[in-house]
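A protein chain is absent from this complex, but the other protein chains hold their places.
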Amino acid sequence: MVPRYARPEMSALWEPEAKFRIWFEIEAHATQKLGEMGVVPESAGQALWDWWATNPKIDVEAIDAIEAVTKHDVIAFLTWVAEQVGDEARFMHQGMTSSDVLDTTLSVQLARATDILMADLDALLAAIKKRAEEHKYTPTIGRSHGIHAEPVTFGLKLAQAYAEFDRCRDRLIAARKEIATCAVSGAVGTFANIDPEVEAYVAEQLGLEIEPVSTQVIPRDRHAMYFSTLAVIAGSIERLAVEVRHLQRTEVLEAEEYFSPGQKGSSAMPHKRNPILTENLTGQARMIRAYALPALENVALWHERDISHSSVERFIGPDSTITLDFALARLTGVVEKLLIYPERMQANLDAMGGLVHSQRVLLALTQAGVSREDAYRLVQRNAMKVWESNGALSLLDLLKSDDEVTAALSASELEEKFDLAYHFKHVDTIFARVFG
Amino acid sequence: MVPRYARPEMSALWEPEAKFRIWFEIEAHATQKLGEMGVVPESAGQALWDWWATNPKIDVEAIDAIEAVTKHDVIAFLTWVAEQVGDEARFMHQGMTSSDVLDTTLSVQLARATDILMADLDALLAAIKKRAEEHKYTPTIGRSHGIHAEPVTFGLKLAQAYAEFDRCRDRLIAARKEIATCAVSGAVGTFANIDPEVEAYVAEQLGLEIEPVSTQVIPRDRHAMYFSTLAVIAGSIERLAVEVRHLQRTEVLEAEEYFSPGQKGSSAMPHKRNPILTENLTGQARMIRAYALPALENVALWHERDISHSSVERFIGPDSTITLDFALARLTGVVEKLLIYPERMQANLDAMGGLVHSQRVLLALTQAGVSREDAYRLVQRNAMKVWESNGALSLLDLLKSDDEVTAALSASELEEKFDLAYHFKHVDTIFARVFG
Amino acid sequence: MVPRYARPEMSALWEPEAKFRIWFEIEAHATQKLGEMGVVPESAGQALWDWWATNPKIDVEAIDAIEAVTKHDVIAFLTWVAEQVGDEARFMHQGMTSSDVLDTTLSVQLARATDILMADLDALLAAIKKRAEEHKYTPTIGRSHGIHAEPVTFGLKLAQAYAEFDRCRDRLIAARKEIATCAVSGAVGTFANIDPEVEAYVAEQLGLEIEPVSTQVIPRDRHAMYFSTLAVIAGSIERLAVEVRHLQRTEVLEAEEYFSPGQKGSSAMPHKRNPILTENLTGQARMIRAYALPALENVALWHERDISHSSVERFIGPDSTITLDFALARLTGVVEKLLIYPERMQANLDAMGGLVHSQRVLLALTQAGVSREDAYRLVQRNAMKVWESNGALSLLDLLKSDDEVTAALSASELEEKFDLAYHFKHVDTIFARVFG
Partner (left out) sequence: MVPRYARPEMSALWEPEAKFRIWFEIEAHATQKLGEMGVVPESAGQALWDWWATNPKIDVEAIDAIEAVTKHDVIAFLTWVAEQVGDEARFMHQGMTSSDVLDTTLSVQLARATDILMADLDALLAAIKKRAEEHKYTPTIGRSHGIHAEPVTFGLKLAQAYAEFDRCRDRLIAARKEIATCAVSGAVGTFANIDPEVEAYVAEQLGLEIEPVSTQVIPRDRHAMYFSTLAVIAGSIERLAVEVRHLQRTEVLEAEEYFSPGQKGSSAMPHKRNPILTENLTGQARMIRAYALPALENVALWHERDISHSSVERFIGPDSTITLDFALARLTGVVEKLLIYPERMQANLDAMGGLVHSQRVLLALTQAGVSREDAYRLVQRNAMKVWESNGALSLLDLLKSDDEVTAALSASELEEKFDLAYHFKHVDTIFARVFG
């Protein structure tokens, strides 16, 4: 975790105190249920919750000090709780194994992390939608291979991003389901010393599903799927970030990351406004993708469990969710405040002297009865002049002055082929598909 | 693609002929719809389908020869079709762009590949279920960290695998939805020269959804999610493969990959039966995981597309699906024919002289009123003797001869603590959860 | 392996025939040495080499047919050789294990593959050097964050690429040493049934080092390092490819992948010359990087070996080397024939009206005694006018007309600050560092 790429709400989830609070809840719910079932005194659960109701401070240092002696984190915690609650606390953890607590806690943390990420995505989607509607019909050049192709609108570019992040939202919902399970099934998952009803009760209280069959641990294919999904979302972040970086290039400059009016770029160089937020996002995307790999390698634990997954998850649990939270929020800020320059978009569109319309002219000539070969020759000889002038000449003007062309198409027919509206007639349809 | 790790049905999907057949279908459906809409003569689509009804051979070499001249694969194909069909074929591809054909074809290939993978998974699930039911109550030692923990049944191990591959099945269904989309939207996705109805028609005919908003291409976050899902499935394959490899170790030998009775291992060394199929699967899993990475990097194409994804997909499209198909089928064979040795499982269970039951005895002593400290001391002094005898002594026997122990627990009470049935009382519940 | 991304010389290395030829050489060298040592008859090695001198065709199909029966590739090969050579061949493989042949063969294949890659790198370096010298002093704008920064020369860009690939060359030499080892040490590496002298002899004949200590196999950290090195080279390929893609963008167009004069881009759109070769290289780089991952996972084989590495290497051995060979050759072609447009570079340099020189003016003003704050204000007020004119105004002209500025700096002093030569005074030094 890099502090400058962390936001407080998400980071707090991964603090020791947050973890211990979830540990307590799991233990207390289990003890309460065991009390109802007559396995332990009913007073035990009550004592735990009564203490909890006093909103006690979790003394992380004290717990760590006990762990330094016991060399066991869960026992250290139980010991500390027992010191606070008193004798009734000895019924805690009956029939359970440490992993019941640790794994279910990870489920709760990841589920809560996902809720934050979901809110992040919703904010991003709202920001993209707003800008898409603003620029629904702002013409700009579509580019394939970095080369001018045919006109699109800036709104369409954003509609594409919206649809992509909307898919990410669906994926995140599915990913949350993957990891929102609860196991309270004992040392090797057989419920030898604890009834499955306890698991069901704890799961319900924590808003989790029961794990149908666990070993000592919740199976790690779930987590592999979860972190892989975050990796895909990172890919989509990178895509929009790279788009902004391209648009902000000096020669393109169709959009820019926000800078305040007073800010005026770097020192005396007003052109030096760097897309550093989106470059930064590009790097963060690389990290979030990388974190999926060890999660995939974690799946093949030995037999009923080995603990190799644990060190991995101490890294990627926080690092992946905290960084993605930060990145989504940063991207939302970039989109909300993006400086968009329609005039420059139009200027770039026009920069090639209308060459982007050559395809339509070609088609029109054929439809007007010119042979394909002749049509091609006519368009090409004018297009080449425009190209060689580096866009100083206008293809439309040249075509209007070419007798062979005007023999087939009138000036107004030619002008109609240069009409951007032709390209945008289905924008509404696409927006309806995307935004409903 | 490595031929020895390829099965014919899946490989055939990725052969040039299969690709060209899909190309034709897309073009013909589009032409037919354009005919219905009056954009091209209705006879055009008819001519294409009439020719198709003759079940023509696709002459891959002839098409390649044309491509060698035109340097454009789609044009080469259209030219060859036109040579076969005649004049009416010139209406094909009207308003479309190459990517409309190429990307929709990839969708069809991946969707069909997924159908094969789904059948593979079903076969694997059936095989696992059958063996799980056979060994529902076959006792075996559960291991954490490779060390004996508490008893489980071999059926439970398989139930775990079943539940895991059942989740893989759900993931594969979701992954199929990700990539089963159709784009027929023109050079930059604006439908400038083709009506969205054509896309809708082609999609319906091919069993695909329409892509709500495409650029020149179908967005690659879909494919990233698809190949990441295959990577997760590979992780689960590795997990079961590693389990078999562990069980087949000389010292464990609780199960073995099948060898025919006549086969008798390697030469004169009957113990030398190597788990080569599952080792092989382990390596294949590494490959399938690796293929997800470039798919993730493919997401951030520049603007409306760059073609960097294409070379990646020429590799991973076939390599990932063909290898996963092979691996699933190989794993199914391993499971179906796995030699399972219940006696050896029991022997291993017993090898530690009953130490795996020490926890239960400890609990029973406490419940019988012995202080926790005393109970611990009593169990430990007997357990250590067993341990030092390397399992030659029996913990139960020693406990029965320990007066302090028998003062609290009778012989029959002690015996009851060594009863495996205690551990298996919820096996039925777990099976019901997993197999329904 | 994707045929369109494969070149014949490298592909041939990975054909079955090439593999069998190396197998034979290993077996024959070992047999000969064993003969010299009196372990087998001296006539045995002689018989093998005599047959080999007849330049026999390797009948891959016949060998495969035997393998279909024996289920063992090395035995199948030995059987086939024995059929050809006769009785003397039965002394082959004495005291050896299959891995001695298989692993040493992989070493030979990778070493030979590396020799091809080394030649590829040399050709690439030569191409870069030639173009670098041509454009040693061709001014172009240096860009950070995609934004104009300060002038560089196109030769410097290429010098950077040269230095990078020269480092790749050193890395490849080191990588070759990693994998160019020979193991002929028997079933678990103890030389139980074969003398280390045989290994030394075979190694020497094949131009390999002996493996100081092998298990059943040559340790896979060597291969992990090898394929990781190829991954780094792929990263450098991507870097230069991305540079070309950027330079070819419509708005930048400072360089272009070659197209023949007759070719004139795609149909009637002369601007539509796409950097498809470098986009293609970008995708290939992703694959070569991905192949390093399973090689890294291969390191931790179990005990004296498991065979999980084998399926991985059947993929990445050919795929990684063949694709890198292709990519290096393709990149060399791109560099050799790259269309470079100095006028456009100059035009882009000038497009910001001289703003790239503002830093130097600022410094000069301070050195002329203007306070830092005043200097900044003076430069900025002129720079902003240029910026708002979108480069139509000239910073130099404006400064010359600004009385406060000219009070400190004369017109000629100002002009000197706009001199590109100032930036290039150390180009020669840098070239000397890079090209020697």
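Observations, loosely collected:
By letter and in written order, the chains are A, B and C; residue numbering begins at 1 in each of them.
Convention: a residue touches a chain if its C-beta (ideal position, glycine included) is under 8 Å from a C-beta of that chain, and two chains touch if they have at least 3 such contacts.
Given the structure is predicted, the values throughout are model-derived calculations rather than measurements.
Within the set C:73, C:100, C:120 or C:238, the residue that contacts the chain not displayed is C:238. Here one chain is not drawn; of C:29, C:171, C:314 or C:330, the residue touching it is C:171.
Annotation: of B:90, B:145 or B:177, B:145 touches the absent chain (contact as defined above).
Within the complete assembly, B:379 is the residue of B:379, B:405 or B:427 that touches the hidden chain. Here the missing chain is touched by one residue of C:149, C:287, C:312 or C:408, and it is C:149. Annotation for subunit A: contacts to the undisplayed chain at residues 1-2, 4-5, 245, 274, 276, 279-280, 282-284, 286-287, 289-291, 293-294, 297-298, 302, 306-312, 314-316, 319.
The set of subunit C residues touching the chain not shown comprises 142-146, 149-152, 156, 159-160, 163-164, 167-168, 171, 174, 178, 186-193, 195-196, 210, 212-216, 219-222, 224-225, 228-229, 231-232, 234-236, 238-239, 241-243, 246, 285, 289, 292-293, 296-297, 299-307, 359-360, 363, 422-427, 429-430, 433-434.
With the whole complex as reference, residues 141, 143-149, 245-246, 248-252, 264, 267-276, 279, 293, 297, 348, 351-352, 355-356, 358-359, 361-362, 376, 379-380, 383-384, 386-387 of subunit B touch the missing chain.
The working rule: only the chains that are shown with their structure count from here on.
With each centre defined as the average position of its C-alpha atoms, the distance from subunit B to subunit C rounds to 34 Å. Centroids built from CA atoms put subunit B at 25 Å from subunit A. Of all residues in subunit A, those touching 2 or more other chains are 143-146, 149, 246, 293, 297, 359, listed in ascending order.
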